[in-house]
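Could you have a look at this structure, given as structure tokens, before my questions?
Here the complex is missing one protein chain, while the rest keep their positions.
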Amino acid sequence: MWRFAGKRALAAVLVLFAISVLVFLIFFATPGSDPAARIAGRNASQETLDQVRASFGFDRPIWIQYGLMMRHLFIDRDLTSFVNRGAQVIPQVTQAIPVTLSLVFGAALIWVLLALVMGVWATAARGTAIDPIILILGVIGVSLPVFWLGEVVNLITQSRLHDSIFAWVPPLGYVPLSDGVGPWALHLLFPWLTLAVLYAGIYARVLRSEMVQSMNEDYVRMARAKGIGETRVLLRHSLRTSLISVVTLFGLDFGALIGGAALLTEVVFGLQGVGKLTYDSLTNFDLPVILACVLYASFFVVFANFLVDLLYAWLDPRVRSV
Amino acid sequence: MNRRVLATVGLTTSALVLAACSSGGGSSTSSSAAATSAGASAVPSGSASVGASGDVPAFQPEHQGGTLTLLAKAAAGTLDPKVNYTLQFWQLYQATYDGLTSFKKVNGADSFTVVPDLATAIPEATNGGKTYVFTLRPGIKFSDGTDLTTDDVVASFQRIFKVSSPTAGSFYNGIVGADACLKTPASCTLDGGVVGDKAAGTVTINLTAPDPEFLYKLSVPHAAINPKNAPEKDAGNVPIPGTGAYMFKSYDPNTSLVMVRNPNFKEWARDAQPQGYPDEIDYKFGQTVEAAVTAVENNQANWLFDPPPADRLAEIGSKFASQVHVNPLTAYWYMPMNVNIPPFNNIKARQAVNWAIDRNAMVKLYGGDKLAQPVCTILPPGFPGYEESCQYTTPAGTTWQGADLAKAKQLVQESGTAGQEVAIVVSDDEVNKAMGEYMQSVLTQIGYKASVKPISGNIQFTYIQNSKNKVQISVTQWYQDYPAASDFLNVLLGCASFVPNSDSSINMAGFCDKGLQAKMDEALKTEQTSFDEANKMWAAIDKEMMTASPQAPIFTPKLIDFLSKDTGNYQFSKQFYMLVDQLWVK
Amino acid sequence: MTTLDSERTQVTSTPTAGPWRTAWRDLRRNKVAMGSLVVLVLVILVCIAAPLYASAIAHTDAFTSNVNGTITINGQTISVLETSSEGLGLGVNPIGPTWTNQYFLGADNQGRDVAARILYGGRNSLVIGFTSALLCCFLAGIVGIVSGFFGKGVDAVLSRGLDVLWAFPVYLLAICLSIVLINSTIAVGPVRLTSGSLWLPILIIGIIYVPYVARPVRGQVISLREREFVQAAIGSGAPDLRLLRREILPNVLPTLIVFLPLMTAINMLTEAALSFLSIGVQPPDASWGTIVNDGVGLLYTRPWVAIAPGIMLAITAVALNLLGDGVRESLDPKAKLRGAA
Partner (left out) sequence: MSESTTTTPLLEVRDLRVSFKSRAGTVNAVDGVSFSVGAGETLGIVGESGSGKSVSMLAVLGLIDNPNCVIEGEALFKGRDLLTMGDDELRAIRGADIAMIFQDPMTALTPVYTAGWHISEQIRAHEKVSKKAALDRAVQLLTAVGIPNAAERVNSYPHEFSGGMRQRVVIAMALSCQPSLLIADEPTTALDVTIQAQILELLKSLQGEFGSSIILITHDMGVVSQMSDRVNVMYGGRLAEAGPRRDVLRNPLHPYTWGLMASIPPTDGSRVARLSAIPGAPISPGDPDRDHCLFSPRCTFASDACRPQPALVEHSQAHFDACVLPFEQRPELRRQMTAVEEVAP
């Protein structure tokens, strides 16, 4: 177990290293990306430009720049933005995390519940018209471009029907949990739903197909033969075993979302989360923030993979003993 | 409206785009304003327009108090007044920092006048226009409680170089000792350049050559006076004490900037640094512009920095008309054409573009004729040196009437460049992209194989400057730093502004005409004796430039300020735009 | 249920039909899948007919700005881009849906006919979605098979490579590439990459989803390797290449084919998301994604510009997903995207 974890950690570090190097190289290979001129300001004299270049170390070999940036990011922890000078990168990321966590946790709760209901219901109702209806609803959810859906939701709740049925919808943006659970949840309600619509469909479909598959398994027939109720067969046997693959999926998605994959939702709903930070840093071409965001995101993706493996072992005793 | 540019071109790095803006006279509203400023400048010969007294309205204590809430999509980077080069924060610095001189804090065209601020008076330049002696007002304290002394002034000028201020090499390189400071900022002394006499309370500034525009340069925030112990590097988001009516209390670029009254402030000159009305000013960042517009509509915030999105314009222009203020800017949108590579190394090809652009269409893409005015000169309407003229219009006239596609096609044929590939590099925001798309259409019509290349706004501005990138034509904007014709003509098209293979080469056209450069040098020299005289020369240079056609001016934009219902006393300074601290919330 | 299943397959498969024909016949019987196929074919046909629509019905050029254009409706001449006349007269609004042949869905901010552009845009969306899905499945097939078949070091390297790809900021890559390509051309084999080339989004999208598909393929190959018949072949000293061709590929191919429509749907949505960040199809060319993006700026005044292409995108994606489900059921019911394990 420890060897396994060690190997995984080593692999993760390698992956993170590779990503950071790639980001660094790509950044500096892009024409116009040289931060010196942007830092120096409009129509700066060449002397000023050189001065800025020297003071930021942009005139040094690229591997030294890389080393310096990594040192500032991980050892001194005082890496500052190229754009918002003096703005430290790490606090920016840590401030964005609660927003993303709030968004993703809430959305995940909704989509998991929704997917459970939809998946179990579709399984129980297979053979009837309800099953395909649920599935098609799910497919539609999967097929809507999330930023488009977000914009349309905004159009309806913030503009078209804002004076009538959606008068209670607060303006876009994030309100911290410390301002009260009510306002917090109300501000996040539509972002939650928008994000959840996408994933609920996927999860319901995966769950349903797993469950239908398991309904043909011997152990489900055995469970029926034991004379236990159909609901119990569905929930304790079929659903319980089907959850394994859903959890795997969930771990990966959740990791990616926490890492900033909710970018489009955050942008559309004006939530200052990690995704929005990543987006802003990309549009600003602000290398320190890009690097911090990307490493943070990769860490979560890799970490989620790792967690999923552990969770998998916990859910599936067969894996545990291997 | 130039703030649309700001907001879109650089989400937070507006620094690229914008600098100070002042307007030497309005466009549509004020042909008289132009006259005023030109007249004012003529008074002290050989110097920027200065004035002593103004008609600043008296303070009305009944409106004092309350919290003013401002919104912006993003903050504007460092808070250091010596480094920040964005309109967004320069607007705020008016209330927090002072220079030896400053632009007058009044509504309208008069705002363009330079008045004494920390100095008791505007000194007459001596020593052949090379020496200025300022006397500091006594009894002024910084917001941290320390007294303002001549040491602070000297240190502040040194600091311009020590922090590599963006304008160090362009505005302040004429100070004696600046050369050494630019080379080795750390040991900058400006020895013999800026000399303080603590006992007499005077500061002497020596220039290497006369600079009639120097007083303007002293009046922008980069020349603001801060305590001598201010850090010798960019202070980032740590506020530096100042002498203004307000001080920065806290700043987080991701969330908010808070300004409160400076406890050590006593009004000394109402036209230079008036006391403000709100007790606190909260500037909040991070909301979308859509949300900000809604918030102002709903009276939840007083004002938003970013230009309202195009699809909300009609709504605020009709439902909220009384809360909207539109002001012309001394700025322009233009298309530099690279005169060193095909097809625009051919003058006919360049002229063809000027003939072909339907400037009305561009105005429409920008938001309609209430928000921009077509131009075909480099100097904006109302600007010193501006003379109504248009070489590329049909029917012929002095203002732009319509494009002549036939003529453009013919010129392209004559130039022999027809069929060549042309890439238009634009910033990837909505307005710029729309203009790029439109130009693609136009260039295709006149015979080129045109394509649009929208790229990230934060890179576009440096990308199009670097000759290495071989940009043929692009869409960009220029906002004045101070009201002098050279700030457009000499800066944008002077030989010195073209630095091959550098990201900082504001002469994007790569245009360098020896004859025209000689004329510009002559005009600059003439400014020492007479701005009027010089401005006539600038007007002629503008015409010649337009004939050479290294760029195609498109329009001069206007600015929308949208205030909430309960916000009063809107004052618009041509130099730094809305006077934030003069707004009433009570 | 083993007995029942075997009975049913006995019934449905006649001895002569190969697995492909059986699958096709199953698919033909699947009403939902066939319905989706019909919808898909309709969408494709309509998009192919774009020039016809533009010239014969809408009388418009979908790629030329028409900022100062006018049209006549009920005898009234209306500007395509109308400057607001209310109040201060701020803002310019493109004409809204006329629901007639010209400007059926209104104009975009260049005064171009949105309906015609949606049809043209559909072509690009479909081409990008499908080609990138093809590319993705092809690359993922190679990576997955090599990784799963050779195992050990090769597998470790490829798997980490997939991890890097998985966690890499795609948008950054896309933004940088689009800038690099403004002046330079990158040649990837027969593909010439320029900044306006459709190959740019195709390559980017095709590559980023490789881990999505490669992981399940890798898992499948690993389990295939353990199967008796492959073990037997290995034991008998069959060369790797023949093993791959004879034993592995025929088993992996159905999985890849199942993924194709599903990936096409995902890729079309990704293309739209990339367009949201101004990467991808370059103006004046269009895709559904770029039109949605154009429309977002007009959302409050002319919502149809954004809503209509979004609906087209959603319909196509739904059809592709349902078709994909049908193909999965008939070809390889166990195929799972994203490689959960």
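Chains here go by letter, A, B and C, matching the order in which they are written, and residues are numbered from 1 within each.
Quick note on the criterion: a residue touches a chain if its C-beta (ideal position, glycine included) is under 8 Å from a C-beta of that chain, and two chains touch if they have at least 3 such contacts.
Computed from a predicted model, the values in this text were never measured in an experiment.
Within the full complex, the residue among A:Ala223, A:Val267 or A:Val302 touching the omitted chain is A:Ala223. Contact residues of subunit A toward the unshown chain are 127, 215, 217-230, 232, 236-237, 240-241, 244, 315-318, 321.
Just so it is clear, only the chains that are shown with their structure count from here on.
Across the two candidate interfaces, B-C and A-B, the one carrying more C-beta contacts is A-B. Per-chain Cα centroids separate subunit A from subunit C by 22 Å. One finds 46 Å separating the Cα centroids of subunit B and subunit C.
Shown for subunit A are the residues in touch with two or more other chains, namely 30-33, 154, 282-283, 285. Within subunit C, the positions touching two or more other chains are listed as 175, 179, 182-183, 299-300. Chain contact summary for the complex, subunit B toward subunit C: residues 290, 309-319, 321, 324, 326, 358, 360-361, 364-365, 367-371, 423, 425, 428, 430, 433-434, 436-438, 440-442, 444-445, 451-456, 459, 463, 469-470, 560. By the touch criterion given at the top, residues 30-34, 36-38, 40-49, 51-52, 55, 80-81, 83-87, 92, 95-96, 154, 158, 171-173, 270, 272, 280, 282-286 of subunit A touch subunit B in their complex.
Across the complex, subunit B meets subunit A through its residues 10-13, 15-19, 74-75, 77-80, 83, 85, 164-170, 173, 182-183, 185, 233-238, 252-255, 286-288, 290-291, 294-295, 298, 300, 455-463, 465-466, 468-469, 491, 497, 499, 502-504, 506.
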